[in-house]
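The complex appears here minus one protein chain, its other protein chains still in place.
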Amino acid sequence: MEQQRKQEPILSAKDVRIQFNLRGQILTAVRGASLDLYEGETLAIVGESGCGKSVFTKSFIGMLDKNGRVTGGSIHYRGEELTAYTTEQEWLKVRGKKIAMVFQDPMTSLNPVRTIGEQITEVITWHFGTEHEKAKQEAIEILKKVGISDAEVRYRQYPGEFSGGMRQRVVIATAIACRPEILICDEPTTALDVTVQAQILKLIKELQQEYHMTVVYITHDLGVVANVADRVSVMYAGQIVEHGLVREIFHEPAHPYTKALLQSLPQLGVKGHELYSIKGTPPNLFKEIRGDAFAPRNPRAMEIDFEEEPPMFQISETHWAKTWLLHPLAEGYRAKIEAEDAARKDKIVPDSPFDYSHAKKLLQVKDLSVNFKLGAKQFKAVDTVSFDIYKGETLSLVGESGSGKTTIGRAIMRIYGSNVEGSILYEGEEITGRLSREKAKDLHMEMQMIFQDPMASLNERAKVDYIISEGLYNYHLYEDEKDRERKVVAIMQEVGLSQDFITRFPHEFSGGQRQRIGIARSLVMGPDFIVADEPISALDVSIRAQVINLLNKMKKERNLTYLFIAHDLSVVRFISDRIAVIHKGRLVELAPCEELFAQPLHPYTKALLSAVPYPDPDVERNKILLTYDSRMHSYETDPPVWTEILPGHFILANRQEIAIYQKEIDDAAGRRAE
Amino acid sequence: MMQPDEELNRTKSRSRRLIYALSMRYLGIALVCCAAAGGAFRSRMYFVFSLCAAGGIFLAWGWFSYLAVTGLKVPGAGSLPKARPDVPYSLRQKKRRWQKPAFARTDADFEDDLTARTHVSEGEFDELQLRAVRIRARLLCSAALFALSLIIRY
Partner (left out) sequence: MDEKKKMPAALDPLKFRAAVYDQIAGEDVGFSNYSYWRSTLRTFFRSKAVVFLVTAVLAMIVMSIVYPIVSSVDPRAVVVDPRQWNLRPSMDHFFGTDSLGRDIWARAWYGARNSFLLGFAIACSDVGFGTLAGALWGYNKKLDPFFVELYNIITNIPSTVYLVLLAYIMNTSYLTLFFAMASRGWIVEARFFRNRILSIRDSEYNIASRCLGTPMHRIAFRNIVPHIISLIIMEAALCIPYSIGSEVFMGFVGVGLPVDAITLGNIVNQGRQSFTLHPYQMLLPTAILCLITVAFYVIGNKFADASDPRNHV
């Protein structure tokens, strides 16, 4: 690191301002952001969505949308002034060749109607002028390098035939085909599973070593940052508010925004207590911002924050922050805040775990299978799954995308008709198959679902009023119009929405608010049991905390039971009592929350746990990534059974494996006894 | 993992699809030219004659490209100069085009799960396969043109 300081930066952006012209209004997306990039380093830019991270880096390669332009500052790259570029020809000397970019959605970089091989070959011939046949060989080599097996066959396939993780690998392949100096990765793994994410991050690291690239990550996931970054820049409202080495940012954050981001991580929460959450959303950049942009959302802002924009204060050789808290005059106030924080931390005691001795079974799932027809093929999305849910608990269902976890949730909600086999009992009564209208009505009032995507789960063409009252309309659960309105307003207040929102359309709300509308829609039916289908995975870190808090509050107040579906084990630990792990349609392990983390048995659970990013650079750097391959089991002769290996701890294993696991448990118990 | 057999079948059925698509494209162009010729002379007979002529041209084209594969060099008929390579898709600034009307929309304009089943890109094949496909498409087109000239009365 120290030598890096002495080096000249290869790319240096100074006071960059980027403005967009949106139908007559000027939006200043980036308001004087500065950044230096040194050879071979990894820089992470973090911040909520809407902070201008992507826009800022897109300006390095001239990929701003048509109505946007750099209106101030300079971007120097190897002696070239990039802001002076005007034509596409000039940009193409840099874009792709020197600075390449990987986007969150791989399909923005892939042509859906050309084979992936062609697209890589195209890049090579375009850049190096290589003969077609030779370029093709090189493309296959690169495909192999990014970890695509069967490269010759895959060469001739279309992006649509690849899974999300594989597509991202292809995009990385097209990006590195030109041997760029700088690789900008814009949320490269946000849409991917944790295990795939870990592999992709590892791949980028290896390629970085091999090609001596400088890598810039843009992400809102602090776990990823801890894993990959040498330096971190925190961006808020179009400005870099803090930058420093990764350890400095994680261990000694100085800006209130950085602190808030770190505090709102569920990994750092204490069970049974509210998570710290940042209220509101990043500011509207159409307006002029006065003072510190974060002040309105900062409960501990100072008066000066609303009046003057703070300068960059230097904390150490490498660590800078843009906050008035570092001003000598603020010393007293800073000491007071730190004392308060320390005092609060000491007071918190985690809740006692859920008591199962008197718990009643609310929902029983027995040998549930869900089959889908794909063309002529039958496809088992869920394969003989059995579990119980007790009244008042939170059971989490964790697995990768495509593992069938959402299918289980929807099967319980009776979305699939004849595809479902096996039985589901709710309060002892069978709910699969055809039900009478009365019975169906009762179930709709008892069981409800909360959805993942705050954008897709609300009907864009309906007002909040209709969305929330949809269930009320269906079964006429109100006396008159007034009564219905009263119910809607009451539930809106309960989830923390102003009643003025009732006549608005979902389009106007932020992700967190939309999610609250979705929660209100299901709660207005007065259910006892809720299937929460990844309600937080599509949200920013800060908003996650809001929604988790709300779910916990509702659970306490209304005595709800949750089936919580998630792909991220770290979030699940904070809210669940028991965790079930699912892999390719089969449950592989089910155990009380802390037990699963302390003593995972199934190799898949272990792999999943090892892949979870943890927001601490020291932990992240030293972790060992385990991989799981289902071929390691020998299930042909000795098929696995769903066994209770310890009280309350279930596992899918055959006899031979049970013996191994048993030994593992005994060893661990022995170690503890010593 | 794809078995070699399966792969061969895939290549076969996909090359058949490409032959069909290509020959129809040729046919479309040929028919417009013929119809224009017929229109210019205001006579159905000229249309039918030009169909025959176009059939002959395509037959010859197919035949000569077959000969070219087998090694015949036609003097003065070198291959066309290679166009400069396009800017790769991933580096293009503007990817979305204007909304096309339905008649001009091809399957390249749909980005959905059916793309791989409705679209055949030439990049799926190597040079030799492509030449074979083109020859067949030209012959098929010429056959269609001859057949049409017999069907249409004048």
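Worth pointing out:
In order of appearance the chains are A and B, and numbering begins at 1 in each one.
We adopt the following convention: a residue touches a chain if its C-beta (ideal position, glycine included) is under 8 Å from a C-beta of that chain, and two chains touch if they have at least 3 such contacts.
These numbers were taken from a predicted model, which means no experiment stands behind them.
Across the entire complex, the residue among A:E81, A:E133, A:D150 or A:E308 in touch with the chain not shown is A:E308. Annotation: of A:T42, A:T195 or A:S457, A:S457 touches the absent chain (contact as defined above).
Only one residue from A:R300, A:K380, A:K584 or A:K606 touches the chain missing from this view: A:R300.
When the full complex is taken into account, the listed residue touching the unshown chain is B:A21, out of B:A21, B:V69 or B:L130. Contact between subunit A and the unshown chain involves residues 22-23, 25, 279-281, 283-284, 295-308, 311-312, 314, 324, 327, 329-330, 332-333, 373-375, 410, 413, 415, 440-441, 444, 447-449, 451-453, 456-462, 466, 470-471, 473-475, 503-505, 507-510, 513, 518, 521-522, 525.
Contact residues of subunit B toward the unshown chain are 17, 20-21, 24-25, 27-29, 31-32, 34-36, 38-40, 42, 44, 47, 98-107, 110, 112, 114, 117-118, 148, 151-152.
By definition in this document, only the chains that are shown with their structure count from here on.
Our note on geometry: subunit A versus subunit B, Cα centroid distance of 46 Å, whole angstroms. Looking at the complex, you find that subunit A touches subunit B at residues 62-63, 66, 88, 91-92, 95-96, 107-115, 117-119, 121-123, 125-126, 133, 150, 153, 156-158, 160-161, 171, 174-175. Here subunit B touches subunit A in the complex through residues 1-2, 7, 85-91, 93-95, 107-108, 111-113, 115-116, 119, 121, 123-124, 127, going by the rule given at the top.
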